[in-house]
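For this depiction, one protein chain was excluded, whereas all remaining protein chains were kept in their positions.
Let's turn to subunit A:
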Amino acid sequence: MAEVVLADVSKVYPDGTRAVDRLNLHIADGEFLVLVGPSGCGKTTALRMVAGLEEISEGTLRIGERTVNSVPARDRDVAMVFQSYALYPHLTVRQNIGFGLELRKVPKEEIRRRVDEVAKTLGLEDHLDRKPRNLSGGQRQRVAMGRAIVREPRAFLMDEPLSNLDAKLRVQMRAEISRLQRQLNVTTVYVTHDQVEAMTLGDRVAVMKKGVLQQVAEPQELYDRPVNLFVAGFIGSPAMNLLQGSVSSADGAWWVTLGENRLRLPDEVLQARPGLRERAGAELIVGIRPEDMEDAELGGADDADGGADRLLRSKADLVEALGSELLVHFGVAAPRVVTEDTKELASAAGAADLADIATTPLGGDTAPESVLVARFSPRSAVREGAPVAVRVDTSRLHYFDLDGGAAIWE
């Protein structure tokens, strides 16, 4: 067990591409750190540099007390779980798990004992003499885990270990990995593009974009206080709604204007985000999480007038009933936000083309429209095509600079 420290670590390819750009991470002993980002963001490259499978172009990597930049993978004493599992097809489960110990000249008796122990932990006792091709996906995944665990390495590296499993099994194995990691208390770096995995597994989550680290924080912090538009849009499902709007004071109060709608802001927001005062009247990006919106018909607002001064009025275009909640899509006459970040997020979600088609020129004559998604309580009686009044929890809105997308606080 050891801490893993990346200091200004970069990966530069011969053609000058910077796959990872000055990455700084301090992963504490026993910590579970998740690297997350859309494909091509450099997260896997970063992991492979820690593993020793990829050369480090710049910066230093320290595992425990040792700087390991030039130490070959086999001597770094870290174990890796591959996305493809990479089980040795010609070896049995027992031999697969024990392979690393065998190469390290551990006595046969001890290998046997340790493999048995790990197999028991992972529920593989009955499969030890089978070959990988006779195992199901979940069992293969556990053999891959076992191969890493049995070596008792100083750190685990996991490269999307669950992405080849079907959805149900993935949830099970996710819990399993989380349980194992806490039990073994080994420093773990886990790469995924799935933000749900990132949020549920990580002690801390590091969000990367195009080789650059955007934010490292605990999952809740990441969700509540994203440092920029990219992190805000990447974390959360359905994603945060992003609209162009402005904040200004009038009638003795502060308001956020979204198209024709004016929503009243509580004073605490202005205190927490003094930067908003300086930008009064200027165009900026307003972010609304789906769960910060509710059907006004249901009541439940704690302020005196029932939240009448923070309503978005529109028509429900689409209602998706998920049983535990309703996802309500509705339009608001405020410009969509189209920046490099939103394009990147859309392409990560596989909808790059959609984003381009729906682009409305900013400040054009036609009233531009954004589609918002709200998460309503299933008690709501909203129907498709019917008018809807959406009450917004304005104390929980997010604000970003139109230029650059940094969150507005100071």
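By our rule, contacts are C-beta pairs under 8 Å (C-beta built on N, C-alpha and C of every residue); 3 or more make two chains touch, one makes a residue touch a chain; residues count from 1.
Operating definition for what follows: contacts and distances are computed from a predicted model.
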| item | value |
| --- | --- |
| Protein name (UniProt record) of the chain left out of view, among "Carbohydrate ABC transporter membrane protein 2 (CUT1 family)", "Peptide/nickel transport system permease protein", "Acyl carrier protein" or "NADH-quinone oxidoreductase" | "Carbohydrate ABC transporter membrane protein 2 (CUT1 family)" |
| Among A:63, A:79 or A:332, the residue in touch with the chain that has been omitted | A:79 |
| Which of A:164, A:178, A:249 or A:347 contacts the chain that the document leaves out | A:164 |
| Residue ranges of subunit A at the interface with the undisplayed chain | 51-53, 72-75, 78-80, 82-90, 99-100, 103-104, 121-123, 131-140, 142, 147, 151, 164, 168-169, 172-173, 176, 183 |
